[in-house]
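A single protein chain has been omitted; all remaining protein chains appear in their positions.
Going by the order they are written in, the chains are A and B; count residues from 1 in each one.
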Amino acid sequence: MRRVHFLTAILSAALLTSLASAQTLTVGLDADPPKLDPALSTALVDRQVMNQIFDKLLDLDVNLKVIPALATSWKVTNGGLTYTFKIKSGVKFSDGTPLDAAAVKYGLDRNRTLEGSARKNELSSVKDVKVIDAQTVQLSLSQPYGPLLAVLTDRAGMIVSPTAARKAGTDFQNNPVGSGPFTFTSRVRQDNITLSANKNYWGGVPKIDKLVYRPFPDGDVRYANLLSGAVQAITPIDPKDVSKLTENAKFSVLNYPGIGFQGVWFNVTRAPFNNKNFRQAVAATIDREAIAKSIFYDTVTPAAGPFPPGTAAASSSIKVQKPDIALAKQKLGGKPLNFTLLTSPGSINTQMAQVYQAMFAQAGINAKIEQVEFGTLLDRADKQDYDALMLGWSGRPDPDGNIYDFFVTGGTNNQAGYSNKTVDSLLAKARAQNAMSARVATYNVALGTIINDTPYTWVYFQRNLVASVKGMVGLKPIPDGILRFKDVDLK
Amino acid sequence: MTTTLSKPPSAAKRRLPAPVRRFLGNKLAVIGIIVLVIFAGAALLARQVAPFDPAQIFFADLRAAPSAAHFFGADELGRDIFSRVVYGARVSLSAGLISVTLALVFGGSIGLIAGYIGGWLDDVLMRFVDALLSLPFLVLAIALAAILGPSLQNTMIAIAIVTAPAFARITRGEVLSQRERDYVQAAQALGAGDGRLIVRHLLPNISGALIVQTSLAIANAILAEASLSFLGLGIQPPTPSWGSMLNAARGYLTDAPWMALFPGLAIFLAVLAFNLIGDGLREALDPRSHKS
Partner (left out) sequence: MAVFALRRLLSAIPTLLIVTLIVFAMVKLLPGDPARLILGQEATPQALSELRRSLGLDRPLPQQYLSWLTSAARLDFGTSLTDHSSVGRLIAQKLPVTLELSLFAMLISLLISLPAGMISAVRRSTWVDRLLTLLALSGISLPNFFLGILLIYLFSIRLAWIPASGYTSLMENPGRNLLLLLLPAVTLGVGSAAVLTRYLRSSLSETLNQDYVRTAHAKGLAARQVISKHALKNALIPFLTAFGLQLGGLLGGAVITEQIFSIPGFGRLLVDAVFTRDLPVIQGVVLVSAVAVFLVSFLVDLGYAAVDPRIRYH
């Protein structure tokens, strides 16, 4: 009898150890996340890591619909001025403190008011956050703001541990504490960030025990590390490597739509692009299909407006212009056009700039390329100290995030200096409307004017490219490009 | 009776001066000259030599292998590499020549003044020169290129600033060693003014060292321009620079290794040419290396 017990003990121990053999997944990113703090973060790559450490009030599904996360349900009342959220009960942060309405209030207030917070703009409509009871939070807005729910699916809706945040102050980013599926274990700058599975996660313990992020700014190096097995997943993939990975039986490739766009801004406040004909001429020379094929190996989609296919406001009525050199020449009206095209370094940017230059030249337009550091580029864009510049947008789930700040007079992303009263009122109207169909109709009207005025010309929509070893399952292709590892397993 | 030497008229017509003969007898140096002439020819006659416009994009020829249509193949945007290498010679040679000329004029002047006048001026100037020499060549060039902004002109200025201290040091050293010589003392005793002394007596005697240094400095300058362009701090696209072509080629080594091979060889040969010439000049002008 004792022998059977003994044998069972050994067998179960063996079984348990094999189950407990740590599953480590290493992911290759294109940059080292600078700040793992939802309030201070300005780089998108931060979000990849923060989405594992922190829970958000709301999240997105594959169709970009807003779904519950920490907030189990919500009510929008008072003509869009009051939002009431019910918070899931029994959730704890990884430091043991409870996540209740007070914690949610702390997190939201911190995002709204912390010195240096980059969330102030997107939460500017929130006037006040109130705790109704332990599981209920109420937001009061100063004016209706349709995109609020979408905003809360990103960094603005990430809830940090008040105890940890109060104690650490601005140093919180070096030891972030949240309630998410993984907890922060350690990091070595420019080398790795290591997360461990949260054994007490309310959504179920992740099957991955250890999640490691490593930065590889060089696409070739990232690719090489995937091949060598040093990492099991990479994002993004250099366009030229996508077909090699698709043909490789050891790896699977996810190539799915994103929510951002890329194109060229025109400075409408001074010559030469204060002349609408010149702007239209330049836009007419661009062969979007050729660019998608030659530089991007068809891993991007040609674009004509700010809303990528598959997003709520995408409209089939906005068609991609085919290049029309004759039209361009006609718009020029025989006048010479010389200008400087500003861009930032990087092999893709360099190739794009040279291709643009060659395309413009076909209509006799003479562009000079100037490469400046990204920060300088943004600086000069702000000051409207440029002729034309190459700049895109990573995209936001709500259509407002892809259009409002870009074309409204004085908008923070309105690099062209564009100002049109009708467009202003249309965009403001769309922002206050709650029904998406109504908003889309309003956007289409506004876009009619914007596309004709051409302060910006859209060239392509970037897609999300993720490569992983064949054994990795459970990754959902959610268009915001964030890899959510709570349901992922390595077979 | 003048203090300068002159050859008997009959000898001057029949034979070249000894240093020139020594130089021309050095096979490696002559090879250097030949290579230099080829590159200079390519640079000056680029429009005639290059079959295509270096910025012309051929979407049909992306990363094409070398062939009759494209001697050196085509790059990631389908541009002809041979044409780009030929036009790149312009960039490299002009960067080398102009930056070194600037360095020679400014650095040499500083060294001349410091060595000739001496005293506290010498001290101050040389401290500044030493400070610049403490900063590693490429590190300083990178920082300068970043400050001034990426462009060919600014690259030349950055390289000139980094190269000038060496010229200052050498000029000063030569002036110091020549200053005590008999002929200088004699000329001074005869009442020669400073300007005359410098131009007619000192300069001809230190020019040998400066000529050698110039050739070697050009070699370094070409390498520096290529390095800066390689890092993305130099020439702006689409003007081809051998360094930036090499940088772009890095991502395509498996698919299109010719994108790296030809610009790299071009840099190598151009720099080697100037090094061979400089070496040959040094051996020709330095009487000590004359084999007895």
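The working rule: contacts are C-beta pairs under 8 Å (C-beta built on N, C-alpha and C of every residue); 3 or more make two chains touch, one makes a residue touch a chain.
Since the model is a prediction, treat every value here as computed from it, not as a measurement.
Enquirer: Pick from B:Pro17, B:Pro51, B:Pro136 or B:Pro204: which residue touches the chain that isn't shown?
Expert: Of the listed residues, the one touching the omitted chain is B:Pro136.
Enquirer: Taking the full complex into account, find the residue in B:Leu36, B:Leu144 or B:Ile235 that is in contact with the omitted chain.
Expert: B:Leu144
Enquirer: Using the touch definition up top, pick the residue from B:Ile170, B:Ala187, B:Ala217 or B:Leu231 that touches the left-out chain.
Expert: The single option touching the absent chain is B:Leu231.
Enquirer: Where the complex has a chain not shown, which of A:Asp218, A:Asp298, A:Asp324 or A:Asp424 is the residue touching it?
Expert: In the complete complex, the chain left out is touched by residue A:Asp218.
Enquirer: Of A:Thr26, A:Thr153 or A:Gln173, which residue touches the hidden chain?
Expert: A:Gln173
Enquirer: By the contact definition given up top, give the residues of subunit A that touch the hidden chain.
Expert: Within subunit A, the residues touching the omitted chain are 32, 34-35, 42-43, 115-118, 120-121, 173-174, 188-191, 216, 218, 220-221, 224-225, 228, 230, 345, 372-376, 378-379, 382, 393, 412-413.
Enquirer: Which subunit B residues would touch the chain omitted from the figure, given the whole complex?
Expert: Where subunit B meets the chain not shown: residues 28, 127-128, 130-132, 134-140, 142-144, 146-147, 149, 219, 223, 226-227, 230-233, 243, 246, 249-250, 253-254, 257, 260, 264, 267-269, 271-272, 275-276, 279, 291.
Operating definition for what follows: only the chains that are shown with their structure count from here on.
Enquirer: Counting in whole Å, what is the centre-to-centre distance of subunit A and subunit B, each centre being its mean C-alpha position?
Expert: The mean C-alpha positions of subunit A and subunit B differ by 49 Å.
Enquirer: Name, in rising order, each residue of subunit B that touches subunit A in their complex.
Expert: Residues of subunit B touching subunit A: 55-57, 59, 62, 76-78, 149-150, 232, 236-238, 248, 250-252, 255.
Enquirer: Tell me, which parts of subunit A touch subunit B in their complex?
Expert: 219-220, 238, 240, 290, 293-295, 345, 347, 350-351, 353-355, 357-358, 369-372
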